[in-house]
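Every protein chain but one is kept in place in this view of the complex.
As written, the chain order gives the labels A and B, with residue 1 at the start of each chain.
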Amino acid sequence: MIIQQERISLKHLLTVEALTDQEVMGLIRRGQEFKNGAKWTPEKEQYFATNLFFENSTRTHKSFDVAEKKLGIEVIEFDASTSSVQKGETLYDTVLTMSALGVDVAVIRHGDENYYDDLIQSKTIQCGIINGGDGSGQHPTQCLLDLMTIYEEFGRFEGLKVAIVGDITHSRVAKSNMQMLKRLGAEVFFSGPAQWYDEEFEVYGHYLPLDELVGEVDVMMMLRVQHERHDGNESFSKEEYHQQYGLTVGRAKKMKEGAIIMHPAPVNRDVELADSLVEGYQARIIQQMTNGVFVRMAILEAVLAGRA
Amino acid sequence: MIIQQERISLKHLLTVEALTDQEVMGLIRRGQEFKNGAKWTPEKEQYFATNLFFENSTRTHKSFDVAEKKLGIEVIEFDASTSSVQKGETLYDTVLTMSALGVDVAVIRHGDENYYDDLIQSKTIQCGIINGGDGSGQHPTQCLLDLMTIYEEFGRFEGLKVAIVGDITHSRVAKSNMQMLKRLGAEVFFSGPAQWYDEEFEVYGHYLPLDELVGEVDVMMMLRVQHERHDGNESFSKEEYHQQYGLTVGRAKKMKEGAIIMHPAPVNRDVELADSLVEGYQARIIQQMTNGVFVRMAILEAVLAGRA
Partner (left out) sequence: MIIQQERISLKHLLTVEALTDQEVMGLIRRGQEFKNGAKWTPEKEQYFATNLFFENSTRTHKSFDVAEKKLGIEVIEFDASTSSVQKGETLYDTVLTMSALGVDVAVIRHGDENYYDDLIQSKTIQCGIINGGDGSGQHPTQCLLDLMTIYEEFGRFEGLKVAIVGDITHSRVAKSNMQMLKRLGAEVFFSGPAQWYDEEFEVYGHYLPLDELVGEVDVMMMLRVQHERHDGNESFSKEEYHQQYGLTVGRAKKMKEGAIIMHPAPVNRDVELADSLVEGYQARIIQQMTNGVFVRMAILEAVLAGRA
């Protein structure tokens, strides 16, 4: 694949699946450039971004905050609990307000799937929308940072074997990752509790017991057990989950040389992953968070270019 | 009226009624200059503002945030729910603290009418106070952005006919608007539910049924039904309100050519205003929000000049 020279330009970033392979690779490489110290050359003197997070977040929210400030963009913070949302103002009218105030780009996390549909159809709302997660729907920036981390490690996707393990049905990003990884040439495998697996995933890869997978793959992508999205009727304790579906110290020893562990974090330590592995030599969890800042800089740049 | 060259200088901005006509027009024109790209030339290297919002707000709060950042002022955000207000610290001592920390100007929204009385009498508090709304009292910056929007549209106030419609008794800004509009030469009319109208308003204009007004006025200023300030004993449903006192699509068709619709927002869509009118060609609601940023830049500049 030839290094592309042209800057990516996007109207919005809503789903990663809507991106072309060239756009995905362009954003990843631009993220790497930012990581290596590249500078943004803005066209306007001052840009404004707002981060509208209607669900709890540290990583994604603060990662965008850092990315925006690294680009020199002014950040308008928003706290739903002290906003006019408390007077019944809708998401649409909140974004319309931000647009009217001169905000160029809005990063939004909201519990409703496809919350962005009426925002992007509006002729009045002028700002670009970056999807920071929509319910159990999409989380494109997490997918892009995962892809950047794999690409940074291996320099390719073709022929890589990637296991996606755990709570797949509740994971916004697992669905994006399986699709994008397959599209980019990787081989995808699944493991974890049967109740959190769905036959629709078979299009992208195959389910195997964890102990058959662990020695074969290049990437162990462990998913967070999202207690906050479950109904509390799980049939296993944390210890049972760890022993049956988690990356124990014993399993990690069976991983191939050069194979890496990924996790979107926050990690439930000793559940998805043994505590000692989280900051161990095989883990790329810190790098994922760091890369998140840089790939989001690339995304912000692309969406601001799409506004120009 | 001659274009004034001198910059407005204010110690505080507490009520719009305390401003001279020259000051009002100076702030409006300076707002227009900022909208056209004028720059502020600060006297100090670095200024600090704080936004102390003790009531929920998106528009006013974020509008000041943007205005401050457009001027290059550092913004110290404040969240009452995680502050020492929780340990019983008073508003006075909170502002005193901000002043001691070096804050030059404090924008305050607080539920108590005239909350600012002891702040401006203090010899210790050094920062300028901009009133972002005091209970059911004043909301001078909303009044100024309304005036700027009307002036931008018509280039004058003299002889304009303005209808103020709806929940007048609970509206901070309606009271300011009726006084200022009359002072600046406009003719004011009122409409809406009788229970939200008060005879004291007769000094400024006359009450007429909505259907008699709608074809006669240049500005339909629709007020928000402030459910959060009512006791829930309204005698009409949303649909009834809309039909009796709201700007329906039918009524909007009867408006004069060139007449505009204003609303302080957030709009209760299909209550005060038909949903389709909010972003329609007659509405200036987006412009009101946009102008709010620029007139607040003018206000901040004036209050910082008053500190020098």
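FYI, contacts are C-beta pairs under 8 Å (C-beta built on N, C-alpha and C of every residue); 3 or more make two chains touch, one makes a residue touch a chain.
Being a predicted model, the structure only gives us computed values, none of them experimental.
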Given A:57, A:90, A:124 or A:282, the one touching the chain that is not displayed: A:57
Positions on chain B contacted by the hidden chain, ascending: 46, 48, 50, 74, 76-79, 81-89, 93-94, 96-98, 100-103, 122-124
Those residues of chain A which, in the complete complex, touch the missing chain: 53, 56-59, 61-63, 65-66, 69-70, 77, 79, 81, 227-228, 265-268, 279, 286-287, 289-290, 292-293
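Keep in mind that, in the parts below, only the chains that are shown with their structure count from here on.
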CA centroid of chain A to CA centroid of chain B, Å: 40
